[in-house]
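Only one protein chain is missing; all other protein chains are in place.
A and B are the chain letters, set down in written order, and residue numbers restart from 1 in every chain.
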Amino acid sequence: MSVSRERVVEKYAKAELGFWLYLMTDIILFASLFATYMVLRPNIAGGMSASELFDPTFALAETVLLLMSSFTCGLAVLFLRFRYKSPGLILLAVTLLLGGMFLFLEMYEFMEFIHEGQSWQTSGFLSGFFALVATHGLHITIGILWGLVLFWYIFKKGITANAMRRVSLFSLFWHFLDIVWIFIFTIVYLGAFV
Amino acid sequence: MSDFVTFLIGRMSFEYLPTDPATIGAAIGMPLGILGVAALITYFKKWKWLWQQWVTTVDAKKIGTMYIVVAILMLLRGGADALMLRLQTAVAVGDAKGPFDADMFQQVVTAHGTLMIFFVAMGLVFGIINWVLPLLIGARDMAFPVLNSISFWLFASGMVLNNFALIFGGFSNGGWLGYPPLTGLEYNPGPGVDYWIWSLQIAGIGSLLSGVNFFTTIIKNRAPGMTLMKMPIFPWSVLVTSVLIMLAFPILTVTLALLGFDRTLGTHFFTSDSGGNPMLYINLIWAWGHPEVYILVLPAFGVFSEVVATYSKKKLFGYKSMVIALLAIMFFSFIVWQHHFFTMGAGANVNAFFGIMTAVIAIPTGVKIFNWLFTMYRGSIHFTAPMFWFLAFVVTFTIGGVTGVLMAVPALDFQVHNTLFLVAHFHNVIIGGVVFGLFAGITHWFPKIFGFKLHDGLGKLSAILWQVGFILAFIPLYILGLMGAVRRLDSYDDPTWQPLFIVSGIGVVVIALGMAALLMQIGYSIWKRDELKDETGDPWDGRTLEWSVSSPAPHYNFAITPTVAERDDWWYRKQRNDTAYLKSDYVDIWLPKNSAVGLLVGVGAGMAGFAIIWHLWWLLVPALLLVVLVIIRQTMNDDDDARVSATELFHEDNLGRRA
Partner (left out) sequence: MSHADLKRLLISYCVGFTSALALSLVAYFIVTFNLISSSVLTIAALLLLAVMQLIIQLVCFLHLGLDRHSRDRTISIGFTLIMMLVIVIGSLWVMRNLDYRMGMSPEAMDEYMIRQNKKGF
C-alpha cells in the first residue's frame, strides 16, 4: 500500500525543518572549532606559522571549486524540480565531481604539510588547523557519498516526490558547507597574512 | 607475530582486569545478572515480545519507558557509589583507612558524577519527555520516530560502554568533567579516560539528535488550534530545553573529540606543552556545561507547572511570565559559564561580568517559584504524592538557588570554590530540582502510560525519606565546605570533621531507604494493579489533552486528532460537557512501522567506541561502516509507514473506553 501524497508533503515539511535545525547545530560545532583554532593560532611551538605554511592562491582555487560546485548543485535541484531528469543528473554529477576535486586538493595540501614535517602533532596551531579543516572535509566526504546514493536513486526510480524531498535536503547541506568554507578561507587562509 | 597480535588485540592485556574485591564483585555480578535476565526471558519465551514490543519500537511512550528503566538502574549504581563514598569519608580520618585507595576513590567519584548526570538525570528527562510530549500537544508521535529510537539506542550504547569499564579497563579518575592535563596521556595513559570520553560522546550525540527531534515535534506536530501561547508549560519547557540542547551539545561533541584526539592521535589541543592550552578545555566544556544544567532542570520545571495546576484545581498562575522566564533563562544560560572557573586566573572584569549575569539568571527562576506558590494559593489542593515531591522541591531547590547566588559573587567563590560547599549546592539543585521533579512526573503520568496508578502512600513515604535524607546528607557538607573540606576528599586529618561526615553518611542511607520505598511503590502497584486500575483515563481530573484518551494511552495516542480552542482545553471541555466523538469523526491514519535501525546504529556506535578505546583499528572500520550503511538505507526507505483504517480505529478506541 503506497503512502498518500499528503503524508509525503507533511513528512517533507518536518524533514526540512529538522534538517535545517541539524545545520544550526553544525554551525555551533564549527564555531567551537573556529574558536579553538583562533585561541591556539599563536601557539606554533617551534613549528611553522600560518603565514609561512599557507598559500592563498591554493586556497583560492579550493574556494572557486567549491563555489562552482555549490552553484551547479543549486542548478541541479532546479532542473530536477522542473522534471528535466538528464540535465539535472548531469549537473548533480558535476557537483559531486567538483566536490571530489576539492577534496583531492585538500588531501594534497594535508599531505604536503605532513611531508614538510608540519603535522597535527607539531603544534597547538596545527592541531587546531587540521581539526577545523578536516571536519569540513569529512562533511564534504559525507556529502559526496550522499550525493552518489541520490544519483543512483533518481537514475533508477525517477524524479519521485520522495526523491525531490531528499535532493532538496542534500542541496541545503551542500550550500551550507560552502558557506562554512568561506569562513575557513577568510579566517584561516587569508587571516594568516594579516 | 607480535605485530599481528598487537593489531588484533590493540592494547588489551590482563593487567586491566579488576583487582580489588568490590570491583571484582561488581564485574562478576553484572554479567551474571544479565545472564539471569536473559535466562528468564528464554524461560518465559519472551524474546519475540521483547524484540517486537520494545527493541524495535518507535512509539515514543515505550522509548520513554526504556529511558526511565535504564535511568533507574543507573540511579541504583550511582547511588551505591554515593553510599561507598560517604562510607569512606565517615571512617577515613587520620590513619584510619576507608574501603578505597585514593585512585579508586577518584574513579568512584568520577563514575558517580558521570552516571548521575548523563545517564540518570538525562535519562529521566528524556524518558518523561518521550512519555508525554506528544500526548500533551495532541500529536500521534514524535516528528521523527525512527530518529527517536536511534537517540535512545545511542544513549543505551553509551551506558553499556560506561559500565563495561567496571569489568575491563577501569574508569576515568579525572572527575565528572575530566579536566586535562590530568586526563591527558601523560598522567592517564590507561583506557579509563577513553571510556569516559567515548561513552559520553555516543550518548551526547544521541541527546543532540533528541533536541532536534523534540523541537521539530513541538513546531510541526501540535494539534490544530494549539498556538504556541495555548500550549501547556511542559511543552514550552521542552521547546526551550531543545534549543539549549541544539546550541550546547555540539560544543560538548567538539570538546570531547579534541580531548580524544589528544589521547589517540597525539594532537596538542589541551596539553601543556607544544602549544596546547588546558584552560581552553575548561572554557569549552563549561560553555556546554552550564546550559546543560538548565537542559536538566527546565523539563522538571515544566513537570511542576502541570502538577501544581492539576492538584490545586486552578489554572497556572502567570502563564505568560512563565514563558518569558523560560526564554530569559534560555538566553542567560549561555552567558554565565565562566563562573565555574572564577579562580582559574581571569581578570576582575571577566569575573565581574559573569558573576553579575549569574546573579541575574536567578531572577526568572525566582519568578517561576513564586508563580507555583501563587497557583497553590486559594486552590483546592489535593496533597498527593506528586505534591509531596513538589513541596520537597520548593524547600530543597530554594536552598540550592540561594547558595548558588552566594557563589555567584567571585570574591566569595574564591573562598568556597572546590569545597564541599559547592558539592552541596549542586546536589541541592540537581536532586531537589531535577530528581524530585521527574519523580513527581513519573507518579503523575504513570497511569497514562501503564493503565494503573502508583500507590500514593508509599510515594509520600519515599518523598519524605528523600527529603529528610537529603537534609541530613548535604547540610553537613555546607558546614564542612565552609570549614575548608575540599571536594573529592578521600581522607582527612581533622577529627572534628568526622561527626559531620557521619551525619552525612546517615543521610545517604536515609536517601537509600527513600529509593527503596520508591521501588516498593512501583512493585506494590504492579502487584495490586487491578485495585489501582485507572478506568476513566482521567484519574486526577486533569487539565491537558493526555487525560482525554483512555489509560493506558493507545499506541497512536489520539484516535481522533483533537482540535484545541484554549489553554487547558480538556478542563474546559469537561466543564462544558463537550467530550464525545462521533463515528464519522474517525479517519484513516498513518503510523510509522517498527524499525531495527536504532538498535543497529547503537550497536555500531558502541563497537566503534570500544575499538577506539582499545586501539582495535580493524574493528573501527566495520563498526563505522555498519552505522553509515544502516543510515543510508534508512534515508532511502520509502516504505516506513503503515495505515490504520478508520473502522479499526473506531473499534479499538471504543473498546478501550468501555474497558
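Heads up, the rule we're going with is that contacts are C-beta pairs under 8 Å (C-beta built on N, C-alpha and C of every residue); 3 or more make two chains touch, one makes a residue touch a chain.
The structure presented is a predicted model; accordingly, all values stated were derived computationally and were not measured.
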Of B:G123, B:G158 or B:P180, which one is in contact with the hidden chain?
-> B:P180
Thinking of the whole complex, not just what is shown, which of A:I90, A:A134 or A:L172 touches the missing chain?
-> A:L172
In the complete complex, which positions of subunit A touch the hidden chain?
-> 17, 20-21, 24, 27-28, 31-32, 34-35, 38-39, 56-57, 60, 63-64, 67-68, 70-71, 74-75, 78, 81-82, 172, 175-176, 178-179, 182-183, 185-187, 190-191, 193-194
Quickly run down the residues of subunit B that touch the omitted chain.
-> 174-175, 177, 179-182, 187, 219, 247, 251, 272-274, 277-280, 282-284, 287, 334-335, 337-338, 340-341, 343-347, 349-350, 418, 486-488
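Criterion: only the chains that are shown with their structure count from here on.
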Using the average of all C-alpha atoms in each chain as its centre, how far is it in Å between subunit A and subunit B?
-> 34
Tell me, which parts of subunit A touch subunit B in their complex?
-> 1, 3-4, 7, 13-15, 17-18, 21-22, 24-26, 28-29, 32-33, 35-36, 39-40, 43-45, 47, 120-125, 127-128, 130-131, 145-146, 149, 153, 160, 162, 166
Tell me, which parts of subunit B touch subunit A in their complex?
-> 143-144, 147, 208, 211-213, 215-216, 219-221, 246-251, 253-255, 257-258, 261, 265-269, 271, 273-277, 280, 284, 287, 590, 628, 632, 635-636, 638-639, 641, 643
